[in-house]
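Yeah, one chain of the complex is gone here, protein chain that is, but the others are all in their spots.
Lettered A and B in written order, each chain numbered from 1.
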Amino acid sequence: MSDDSETKPPVTMPAGPVCPIPISDYPKVQLAHGGGGRLSQILIEEMFAKTFDNPELDIMHDGAVLGVGGERLAFSTDSFVISPYFFPGGDIGSLAVHGTVNDVAMCGARPLAISCGLILEEGLPMEDLWRIIQSIQRAADEVGVHVVTGDTKVVDKGKGDGIYINTTGLGLIPDGIDISPTAAQVGDQVLVSGEIAVHGIAIMSIREGLEFETQLESDSAALYPLVAAILETGGDAVRVMRDPTRGGVASALNEIAGQSNVGFRLDEQKIPISEEVRGACEILGFDPLYVANEGKCLAIVGPERAESVLAAMRSQPLGEHAAIIGEVVEDHPGRVYLRSQIGGMRVVDMLSGEQLPRIC
Amino acid sequence: MKYVDEYRGESEAQRFVQAIEATVTRPWSLMEVCGGQTHTLIKSGIDRMLPSQVTLVHGPGCPVCVTPLELIDRAIAIARRPEVIFTSFGDMLRVPGSHADLLSAKSEGADVRMVYSPLDAVTLAQQNPDQQVVFFAVGFETTAPANAMAVHQAAHQGVNNFSILTSHVLVPPAMEALLSSPDNLVQGFLAAGHVCAIMGFWEYEPLAEKYKVPIVVTGFEPLDLLQGIYMTLEALEEERWGVENQYARLVVREGNQPAQNLMSQVFEICDRKWRGIGEVPMSGYRLKEKFERFDAEKRFDVGDIDAQEAPECIAGEILVGVKKPHECSAFGTKCTPERPLGAPMVSAEGACAAYFQYGRGE
Partner (left out) sequence: MCLGVPGKIIEVNENSTGMTMGRVSFGGIVKEVCLAYTPEAAVGDYVVVHVGFAISQIDEAEAQKVFEFLQEMGELAELDVPQPGETEREADG
């Protein structure tokens, strides 16, 4: 009888595609891979998109559009890992509802229902969980959706930041609305619904102990009523909508520039930003164009309807400070340029890694 | 924002540009010493607004960029020790060492934390008496008073689990090294405004005299830079040399006395190695003997460091303005902000990063 313990069969790696993120480059996942900038893009395009490879995914918008029985459904998912989970202006629960409702809205869809998956860390105070659940319900109620299904898991202490949430949303796209990140055309105007960089700075303020004379709150909000107003006034002149979350306005526009193969020209003097947020960005050395927003949307609108869409946005509570900040141009396709405050010109590139506060 | 917005006006900027155009009659080469000034120049597009006869050479005013490779490796080695909480400004976290950077060390379990002020690191040490808190004290003279205060406070409050890893560099010796080099093409200098707010500008007078160059102490807002450039060009056209002060709202000739006093209590001048340039005599600060016990380099024995620069990286030539970033064979290809080969690509002030981010490679 042969001694099997001495001659074990050799271990072979399963045959198949090789990991496209070269091991020598990034043997481990970095924080920047979730930052919304270039590294995130590379991970999504090189690993996920290539593996999953299907026409709905390939469009790479905030949500996927599925044709079902003659209707078009928008389908989107988002995970929320924010820490601290309570912050001025909201909490991880309200953020989780707004984030997914907004992604669905960015497809031009009316949100129908959302799911809610919870990953709880052992030791999370039950009182905190209760507050978060109430917050989820309030946020869902405000926008008229139900949390129709969900899941709960608990992980060992030390394996999570208290609570992680995943929400998935479904929405119905009305006929005649054809929003796509590939649809921007030369001459279109770029609109933003309000003052930028609020959420990112509000979060930084708690993390880094910055104090505000007026408490700065996250702008986390459900964008659907605003989106409905945009679509009603703009109709088929509304080419693209995007909520500029991680990576900020700059990353969102860079993505669209690539997907539509057009150039953008922005005007720094026209970009709405509050004094406090600007002050915080100056101290931290942040460029507000790269800071996250959670209750703002960008709309690329045909020139013939841009002014009326702007007026419609401004008549909405969330669109008070809406502005036209630039336009789509034929030059430099795939790139975003900015006319600086003093009239100079520079490129607004994709974010590289996490934006870190600097002292230099 | 007061004292910020007024210096970013478009019509004022245009008037300065017109004045510069009217003044210039032949080619001139100017250097802005400080990386923060480089940042503003490129971010606001000033470099593209100037007449073509004016060449802006970006100087070595990026303390992050000039921190020697060995020191980055040493920082990472110290950070990896289990008893250490390693603190640093955000700027240093992504600078590549021979094999890793502080952020990747963090992803592998090292306790690396970002702070805004060196005093925060001292507080951290007080809050964590069982840990060693090390602060990466990198900077020009502007940051030295803050670092000096941190050490001074730690000494007086008996915060003995605090130490600093020093990489302080001084501007005048670097300028002298540049000016004395036979390859130097720079004819006028914009001196670093915040360095001068601390040190004053009397140190530059002998340099201006010896090398017969105009040196203008300049601020950081677009109008400051335009005015500084205008004043330097006017001096060159009129064949004048000497030191002028554009940033007079903040800088006086003698500098900040209380800051200089504390610095001289805690630090003394020493020779320093500049990454990409080499050793420049009397160009750095180290802790005085009285405060030596706060020197992390002495406190932690991390063995021999064998530092290896990436062969394609021409940071040295970039830092002294001999080459521009897009002239580097690795620029934008092997060397990008995500995967930098050298410091000027990753530092917020670095010339290569500025070029890459603001599209000057095209």
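Going forward, a residue touches a chain if its C-beta (ideal position, glycine included) is under 8 Å from a C-beta of that chain, and two chains touch if they have at least 3 such contacts.
Bear in mind that the values here come from a model prediction, so they are computed numbers and not experimental data.
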The one of B:Gly59, B:Pro118, B:Pro214 or B:Pro340 in touch with the missing chain is B:Pro118
In the whole complex, of A:Pro88, A:Gly117, A:Gly187 or A:Gly279, the residue touching the missing chain would be A:Gly279
By the document's definition of touch, the residue of B:Asn161, B:Thr232, B:Asn256 or B:Ser283 touching the omitted chain is B:Asn256
The one of A:Arg72, A:His98, A:Arg335 or A:Arg358 in touch with the missing chain is A:Arg358
Note that chain A touches the chain not displayed via residues 205, 210-214, 216, 274-276, 278-280, 282-283, 285, 358-360
Omitted-chain footprint on chain B covers residues 1-4, 6-7, 12, 15-16, 18-19, 22, 34-37, 39, 61, 63, 89, 116-120, 139-143, 145-146, 149, 153, 156-157, 192-195, 197-198, 220, 223-224, 227, 246, 248-251, 256, 258-259, 262, 349
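Quick note on the criterion: only the chains that are shown with their structure count from here on.
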Chain A to chain B, mean C-alpha position gap in Å, rounds to 35
Chain A partner, complex, touching residues on chain B are 1, 4, 8-10, 13-14, 35-36, 42-46, 48-49, 62-64, 89-91, 93-94, 103-104, 107-108, 114, 116, 139, 143, 222-223, 336-339, 347-349, 356-359, 362
Within the complex, chain B is touched by chain A residues 25, 28-32, 38-39, 42, 208, 269, 275, 278-279, 282, 285, 335, 337, 340-347, 349, 352-353, 356-360
